[in-house]
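Before I ask anything, let me first share the structure, which is written out below as structure tokens.
Removed from the display is one protein chain of the complex; every other protein chain stays in position.
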Amino acid sequence: MIDKRIASLAEAVADIFDGATVMIGGFGEAGSPIELIHALIDQGAGNLTVVNNNTGSGHVGLAALIENGQVRKMICSYPRTLGSKVFPELYRSGKIKLDLVPQGTLAERIRAGGAGIPAFYTPTSVGTPLAEGKEQRNFAGRDYVMEHGLKADFALIKCQQADCHGNLVYNKTARNFAPIMAMAAKTTIVQTNAQVELGALDPEVVVTPGIFVDRIVTVSDPAQESKLVAEGRRYP
Amino acid sequence: MIDKRIASLAEAVADIFDGATVMIGGFGEAGSPIELIHALIDQGAGNLTVVNNNTGSGHVGLAALIENGQVRKMICSYPRTLGSKVFPELYRSGKIKLDLVPQGTLAERIRAGGAGIPAFYTPTSVGTPLAEGKEQRNFAGRDYVMEHGLKADFALIKCQQADCHGNLVYNKTARNFAPIMAMAAKTTIVQTNAQVELGALDPEVVVTPGIFVDRIVTVSDPAQESKLVAEGRRYP
Amino acid sequence: MTTENAQKLGWNREEMARRTALDIADGSYVNLGIGIPEKVAQYVPVGREVIYHTENGLLGMGPAPIAGQEDPELINAGKKAVTALPGASFFHHADSFAMIRGQHIDICVLGAMQISEQGDLANWSTGEPDAIPAVGGAMDLVAGVKTIYVITQHCTKDGTPKLVESCSYPLTGRAVVSRVYSDLAVIDVTPEGFQVVELAPGVSFDYLRQRTAGKLQAGRQKGS
Partner (left out) sequence: MTTENAQKLGWNREEMARRTALDIADGSYVNLGIGIPEKVAQYVPVGREVIYHTENGLLGMGPAPIAGQEDPELINAGKKAVTALPGASFFHHADSFAMIRGQHIDICVLGAMQISEQGDLANWSTGEPDAIPAVGGAMDLVAGVKTIYVITQHCTKDGTPKLVESCSYPLTGRAVVSRVYSDLAVIDVTPEGFQVVELAPGVSFDYLRQRTAGKLQAGRQKGS
């Protein structure tokens, strides 16, 4: 029988290994799987490459993971959000690497990684410093850069509802990177606000089919990152 | 105000021009916009390049469009469905061209066309006759062929429900190529089983956002291709 | 060989499907080709849950509906009416083939015209000049699915071996087949060529070798 539910956050992230590439869903706090990130802080894996659009804010969630010294490199498009202080300090002191990728190129690279596309061409970044060193090619009179698919060992994502097969639906703009990260990771670990019976999700409205999901943990009352930051909270 | 509804099928297809590339949704009869195709037969544009997974069956719908001599070339993956007699005859007599594309490559090329990706690499067809003459490249020890994005002047698709902004939802496996064809065509023309009020479709379940849709015609009781074929019907 | 013996020799289509089903693990995501492969779903051992993908846009495909309940918009890749089980999901073609190409499907079971000892598969065209070429999703499946199983008669109707040193028909994919389930045997494709895993009832290794054109190793087969 197929039942991807896992009892605890600790169990769900137990096998994330030193040096792993970990995609983490969320655009700012929307869709950020903050409890899974905190479980990864407790677990302690280091030397991680983390893929996220941003670098977290305050001293909780992704920012706390970075502050805890577990991240060797960030692959992201915008590491300078309001309230993001941890990353800039570590970056300036040379303690963390940054691979800066335009947001749409990041999204398309992740989708390509999940879709078995090793590389594709995009007009984004042509003529800019972010295209330097990249292969360029002209199609029908326009220049494009070649970009590579991006895969990960693990994805940590958050959703609104999940069934035991791993079918997922999301809440509004919290969807953002989660569906494509679920495709691109060898092991996709989901925290869901609620679990529903198999068959409760209309097959027409499933956003992430269960084939892309490996583990589901219910976190029925997830923390809100901006509240924690406003309260000056730190993790651990 | 934005209102993409068009009163008649004839009006909806009026500007399809000789020599146009037309993507037509449907996998077999599921999702085939048969009334729009018949309107295109009435309209009479010729020398068309048609993109569809198949070549129709019997003497209605896509098969009738082909039989009527309006199609110069088919781009498809499987022109040999049960009941497909029109295309094979014309093909053998050299009256129609065929560009045979593996089904997943066809889908990805259409999506790429709609997503602004001029080319991508895929492992599909490597080492087969369908890779001949195509550029190949090795990534991380595996060979891939380069494939190009595919666009169209028009897409004819069918959906279950539409609002006046062109937001669409589909019925089961009738979804197939429609969402990506809507993205890849300059002008996307939709026949819908039903129109709904703006706001009636939950933003979480819209499959094709209205930005990809130009015209909507309601055909509330569409013909079922297999029934027409079984009855020996012909169009016109 | 008497007629009676001939009837007892090897597996019939149902038995081939049943034997294949034994090798599909609990929890697998599986795509079944048209023809004998479709039958595999009927024989998955009790206690295993297998989720079926059909490339036209459905995960969680169920069996054919009862007569009169067919929906022309709920079909499989062979364009036959199917059902959707609890936990199913619908998606468009690009997403469906992302599942395939991205190696998310565990097993695909396909028919074959020829299989080479390197695991090359030919199953889409005889290459005859007047044939209408048609490939569908076969090339995508063999390039993208993790494990490719083939179910096929061991020889063509005129007795020509389908397991060959090198395919003469146009290829569907190179070095893609893991295992062949024929009416005569279960055979792995290995770096040393074909290797027998199991012989069908009444089939000897010599009998099999006479009907196989590629390199054939006795391997670790059970049976005679």
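A, B and C are the chain letters, set down in written order, and residue numbers restart from 1 in every chain.
Just so it is clear, contacts are C-beta pairs under 8 Å (C-beta built on N, C-alpha and C of every residue); 3 or more make two chains touch, one makes a residue touch a chain.
None of these values were measured; they are calculated from a predicted model.
Asks: Give the labels of the shown chains that the missing chain contacts, considering the complete complex.
Replies: By the stated touch criterion, the chain not on view contacts A, B.
Asks: Looking at A:A14, A:L100 or A:A200, which makes contact with the chain not pictured?
Replies: Touching the chain that is not displayed is residue A:L100.
Asks: Based on the whole complex, identify which of B:V50, B:A63, B:I117 or B:M181 touches the chain you can't see.
Replies: Of these options, the touching residue for the absent chain is B:I117.
Asks: Please give every residue of chain A in contact with the chain that is not shown.
Replies: Residue positions of chain A that touch the missing chain: 27-31, 53, 77-82, 87-88, 91-92, 98, 100, 102-108, 110-111, 122-130, 170-180, 207, 224-226.
Asks: What chain B residues would touch the chain not displayed?
Replies: Chain B touches the chain not shown through residues 1-2, 111, 113-117, 163-165, 167, 183, 198-199, 201, 203-204, 206, 209-212.
The rule we apply is simple: only the chains that are shown with their structure count from here on.
Asks: Measure off the straight-line distance from the CA centroid of chain A to the CA centroid of chain C, and report it in whole Å.
Replies: Going by mean C-alpha positions, chain A sits 37 Å from chain C.
Asks: Touching at least two other chains at once: which residues of chain B meet that condition?
Replies: 108, 122-123, 170, 172, 207
Asks: Using the touch rule from the top of the page, what residues of chain C touch 2 or more other chains?
Replies: 58, 84, 90-91, 97-98, 100-101, 144
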